[in-house]
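Following this message is one structure expressed as structure tokens.
Shown here: the complex without one of its protein chains, the others still in place.
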């Protein structure tokens, strides 16, 4: 945390890290610098076991307007290069982060900004927020995994409609589709997100890490292969001090204190 | 369009092709001739870039009663041969057609008729329409991909129930499950479908083609592999004249005119 970030407001309080996209003048468009700073932050968190839960939100009214179109593809030869060299490693880092990430969405999440939110483990939205999928308005396609996420949340025909029409989903539609876990009035959003993070930070970290990996891998595994993967993860969990602590706490009728070991 | 079709009512008006199954005396049962004519029409459309959107509907009250059971397996040795040699190439042609296909369902869609509708990119139904999945009533199983589609729209247990009971879903249940995008009163169905097709025909054709392929392929790809596929598709889109036109139109505050280039 010695680093000073130009595009992020980053802080760790207790077991909670809070990353806020902080370029409200561009509605938090993803620039090269923002991607680079996010990769640095998540790489840091990956090895920081004192942090149990990550809040991933924004300053200003928007979550993110998507890619910074003014900056364009920057130093890259092609947009494919940019997506694969800058975005893909960052999205992968988030998907494999040991800690749960809660997306905190105060307003619009657009384009690849929505792809980032949908790559989080949990999503809490302001009830006045929305998701905008406007790629085809300018002749483009969803990127950053948005087509994968939307297909799974909406089914093929609804996902095709949203994307083909360059449409918008209200927060209530996002909740209905399972894109958001919870809606909260805008003025209570960060307080509610923080309180949720606090609750989760008291839960067994190794189990949460393993659950995250299981659910992500299960999406392309067969039922039988998932059973086998669960069995391996259970083996990891059952030998931890945290499981022993949970049993002891239960017998002693006190709350368990998990140490992530 | 020189061809005269015996089982189809086919017309192209502006950028919209309209294919109507036209054997109302059999409730538009799929016969060998109908399959052959549909394959000819879709093969034609595949290379007709003047057509931007395809409406796929029917004359009479039904969308389709499914396979023509009176005709049976025709010249084929087995039903498997018939399905793989006549139905599979036709369903594949629709799945890979560059243009979006809107299924327009005025009444019942039964058996493999429902499989055809669910293979379209968008589905608009009369609010008095329904889907009938009666295969097991006569000891058969869903075909033409219906089991794949129903599993994804309904989940395993609901799909098993519908098929095992030879059941029917109302238009409202189809909407709820994402099988239909929209319900419309029967007497406004074709007008509404046409108006939707007009709207979509003004949107960027290459982006729509790429979205269709992305969403279809993403169903069996991992998240990471989908990100890579999106990046390739974005590369195709970003170099088109249509994307440049979209940006110019935005700066000039006028609607974009897409040419599919």
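The chains carry the letters A and B, assigned in the order they are written, with residues numbered from 1 in each.
Definition applied: a contact is a pair of C-beta atoms (placed from the backbone, for glycine too) under 8 Å apart; a residue touches a chain by one contact, two chains touch by 3 or more.
Because the structure is predicted, anything quoted here is derived from the model rather than measured.
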Touching the absent chain when the full complex is considered, from A:6, A:85 or A:232: A:232
Chain not shown: contacting residue from A:12, A:69, A:84 or A:246: A:246
Residue ranges of chain A at the interface with the undisplayed chain: 100, 120-123, 152-153, 177-181, 199-200, 203-204, 206-208, 210-212, 214-216, 218-224, 226-228, 230-235, 237-238, 240, 242-243, 245-247, 250, 256, 258
Residues of chain B in contact with the chain not shown: 78-80, 83-84, 87-88, 91-92, 95, 135-151, 154-161, 163-166, 216, 219-220
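The working rule: only the chains that are shown with their structure count from here on.
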Relative orientation of copies chain A and chain B, as a Cα rotation angle in degrees, nearest 5: 120
Computed distance of Cα centres, chain B from chain A, in Å: 34
